[in-house]
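Removed: one protein chain of the complex. Kept in place: all other protein chains.
Chains here go by letter, A, B and C, matching the order in which they are written, and residues are numbered from 1 within each.
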Amino acid sequence: MKRYSVFAIAREAMRHHTGWERAWASPEPKANYDVIIIGAGGHGLATAYYLGKNFGITNVAVIEKGWLGGGNTGRNTTIIRSNYLQDPSAAIYDKALKLYENLSQDLNYNVMFSPRGLLMLAQTHHEVRGYLRTVHANNLQGVATEWIEPAKVKEIVPIINIDGPRYPVLGALWQRRGGTARHDAVAWGYARACSDMGMHILQKTEVTGVRQENGAVTGVETSRGFIGTKKLGIVVAGHSGQVAGMAGFRLPLEAVALQALVSEPIKPCMDVVVMANTVHGYMSQSDKGEMVIGGGTDSFNNFTQRGSFHHIEETLRALVETFPMISRLKMLRQWGGIVDMTGDRSPIISKTPLGNCFINCGWGTGGFKAIPGSGWAMAELMARGHAPLAAEFGLDRFREGRFIDESVAAGVAH
Amino acid sequence: MSEPVSISASAPAAAQASAPAPVSALNGASFEGMVKIREAGACGMITLRGNFASEAFVSAVKSASGLDLPGIRQVVRADGMTLGWMSPDELMLMLPYAEVPGVLARLNAALAGEHALAVDVSDARAVFVLTGTRAREVLAKLSPADLAPGHFAEGELRRTRLAQVPAAFWMTGEAEVTLFCFRSVAGYVMGLLTTAAAPGGEVGAW
Amino acid sequence: MLILECPYCGVKAEESELAAGGEAHLKRFGAGSTDEDFEGYLFARKNPKGVHFERWRHAYGCGKWFLAARCTATLEVFGTYPAQTAEPPADLVAKIKQKRPEWEGYK
Partner (left out) sequence: MSTRLSSGGRLIDRARTVEYSFNGKRLRGFKGDTLASALLASDQMLVGRSFKYHRPRGIVASGAEEPNALVGLGTGARFEPNQRMTTTELFDGLSSASQNHWPSLEYDVGVLNNAVAKFLPAGFYYKTFIHPRAAWKHVFEPVIRQSAGLGRVPKERDADRYEYFYAHCDLLVVGGGIAGLQAALVAGAAGARVLVLEQTAHWGGRAPVDGVEIDGKPAEAWIKASVQALEKMSNVMLRRRTMASGVYDHGYVLADEKVADHTPGDGRPRHRLWRIRAGRIVTATGAIERPLAFAGNDIPGVMLASAVRDYVVNWAVSPGDRTVVVTNNDDAYRTALALKAAGLQVPAVVDARDRADGALPQAARAAGIRVLTGSAIAKAHGGKRLSGVAICAQGGEGNAVTEEIPCEAVAMSGGWSPVVHLYSHCGGKLSWDEAHAMFRPDAARPPTGADGTGFVFAAGAANGALYVQDVLGDATKATIAALQAAGVAEVETVVPAVKAEVEAPMIPIWVMPQGAGPDLRMKMWLDYQNDVKVSDVQLAAREGYESVEHTKRYTTLGMATDQGKLSNINGLAVLSNALNAPIPEVGTTTFRPPYTPVTIGALAGEARGEIFQPLRRTAIHDWHEAHGVEWEPVGHWRRPYCYKNGAEIASAAVNREVLAVRERVGLLDASTLGKILVKGPDAGRFLDMLYTNMMSNLKPGKCRYGLMCSENGFLMDDGVVARIDEETWLCHTTSGGADRIHGWMEDWLQCEWWDWKVYTANLTEQYTQIAVVGPKARAVLEKLGGIEVSGEEFKFMEWREGTLGGLPARIFRISFSGELSYEIATPAGHGRALWDALLKAGEEFGITPYGTEALHVMRAEKGFIMIGDESDGTVIPQDLNLNWAISKKKEDFLGKRGQERSYLADPGRWKLVGLETLDGTVLPDGAYAVADGFNANGQRNTQGRITSTYWSPTLRKGIAMALVHRGPERMGEVLEFPKPDGSSVKAKICDPVFYDKDGEKQNV
């Protein structure tokens, strides 16, 4: 792989950029692999990458129905944070954050990780108490977060209205290390690195069946024929139910649409990510200048990936109240992503009833920020059969009632 | 049963007759813009739940209100009484506030032995009257219901969403709409209506 | 913005007048049930990409819960019906079968 650098750019500029290599190969599938990952989104590609990097397993295929990074990886609002309340969540999200901090260098691909800081506004006394609890929990988890007072919030976010007549800002949970990254680049960077290790990324290849013998997977039927494997990882987010169905087991998942939108670009006016959970909205400004706004999830099962208006309305009126200046910006584009929600709204990184089949799903609305940590844990689980970061996220927790419930602090959206 | 207590499902309403006049949510506030909006003051309301197919229920309602059961989503009126269909097992009887205890007593007597519920909700609601030819237009800024002439007419009671709260309304004349909502949000609803009816907001749709 | 007809009051209500309530026809398992049954009752969801039976409440209208048969991939609504039933009405199932011959049927 030719390394990316400012020198490479200069060299190529002299020859009209004709010397750049393909970022990832487009190979024909082999008959067998050591590991097949279904799903070339961020989580699937990261799983493959850490299988190679951490465990030397490189005879790997990542199979993708559409184009890589084309699901929720390319549709989310790119927020990265690890200020979670519960220990298992904080552990995996903070692992992800730490990996994000070096990901551009690790992948030799600038994913534009931008640790600009993230604020979660407290607008009711209940939220204040919830976030105080989170600060204490984070402190013991090794996750640096702070509680800050309204005046400090205003200093960090000058465009905010902290004296709203209905929901004055009472303070905020502040994670300086939180921020954003360029979502597509995360998928592309992992894909390029996987391809460089000799892994096969098979785009436009649809899995149509999972072949098994004696309680173990032997391979997958695809639109390009049967492909054998020793181990299978299912990392397909909203479509987990369908693929698990092919493998013959059911999941505690429901797919719903999450709404998001961007405004037209304006000059920089907000350098941090702000989440306002009482009024159901969150917002950051992209490097291009667009205000990136996340809304709520529709409450019914939906696989269409289309934007709807019901929740956008609610989100925008809340944000206009919180940031009055956005009233005269314009919505440029809105869309929906299909998110897979579990019974406790926390993810599943787990073994399955099939011995050599593993599943990673249920990230709900919070998947992007977890990608490196999720891939790290999933790779370890698949390589070793056990991973401390994944230990609490097993499928068995629902039977036992052992929830990892993040909503308890203050109805926190991911 | 250990001790005798005064028993009525109807709340402390029994004593109401002698009580001072109640104060409605907005104490009769009004506004004039594209249409005239008036909070109607204290109005009597009784929620009635029962089996509409039961003759005993139907006749109890008839004897207490003088009205037959309205059809689905309909509202019927006579002699100061208005009876609206709220759901397949719920009616709203609207009547002068002072008459509630008496009518409720008659209802409860007539419903003895019948599985039914009759309860005073007069103070739980606020009632508004919108007057003017643009009353439909004002509501159509706030409610997703189809309010076009020919699609919403006298005789229909529509329960729907008014911006962010539930409400019910029906036409009490060609250019008059009566609307009720929960008491606690009366101020919000007044704010909605006055905003929607502010001069300059004429849509000219109908 | 989905539009569903409330089978009780006949209003063709839009999504904003309704509240969604998840999968329909779940059988409740209470005290004394097995771990498997109880887990299935609370968590196992069909989540089909296709024909789905689900609960809705006409929250801003008559307040009643009703059930709907809807395709989660196209959002086509095959029909709505009152909630007081353990399984979908036969004529509705037949109608769906006719429209979607590949559908594996209710169960």
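By our rule, a contact is a pair of C-beta atoms (placed from the backbone, for glycine too) under 8 Å apart; a residue touches a chain by one contact, two chains touch by 3 or more.
Please read these numbers as outputs of a predicted model, since none were measured by experiment.
When the full complex is examined, the chain removed from view is found to touch A, B, C. The chain not shown here is touched by just one of A:K30, A:H136, A:R224 or A:R384, and that residue is A:H136. Where subunit C meets the missing chain, the touching residues are 1-4, 14, 21, 28-33, 35, 38, 41-42, 55, 57, 59, 63-65, 71, 74-77, 83-84, 99. Residues 1-3, 5-9, 11-16, 18-20, 22-25, 42, 47, 49-50, 89, 115-117, 119-125, 140-148, 151, 163-165, 182-188, 191-192, 195-196, 198-201, 203, 205 of subunit B touch the missing chain (whole complex, contact as defined above). Considering the complete assembly, subunit A touches the hidden chain via residues 4-6, 8-10, 12-13, 16-18, 20-26, 66-67, 69-70, 74, 87-88, 90-91, 95, 101-102, 104-105, 108-110, 112-115, 123-126, 129-137, 139-142, 145-147, 159, 165-167, 182, 184-185, 188-189, 203, 263-269, 271, 287-289, 304, 306-309, 312-313, 316-317, 319-321, 324-335, 388-389, 391, 397, 399-403, 405, 407-409.
Basically, only the chains that are shown with their structure count from here on.
Each of A-C and B-C has its own count of C-beta contacts, and the greater count is at A-C.
Averaged C-alpha coordinates give centres for subunit A and subunit B that are 49 Å from one another. Those residues of subunit C that touch subunit A in the complex are listed here as 1-2, 15-16, 19-20, 22-23, 35-36, 39, 42-49, 52, 54, 70, 72-75. Interface of subunit C with subunit B (complex): residues 8-11, 13-14, 16-17, 59-64.
Residues of subunit A touching subunit C in their complex: 239, 241-242, 250-255, 298-304, 308-310, 342-343, 398-399.
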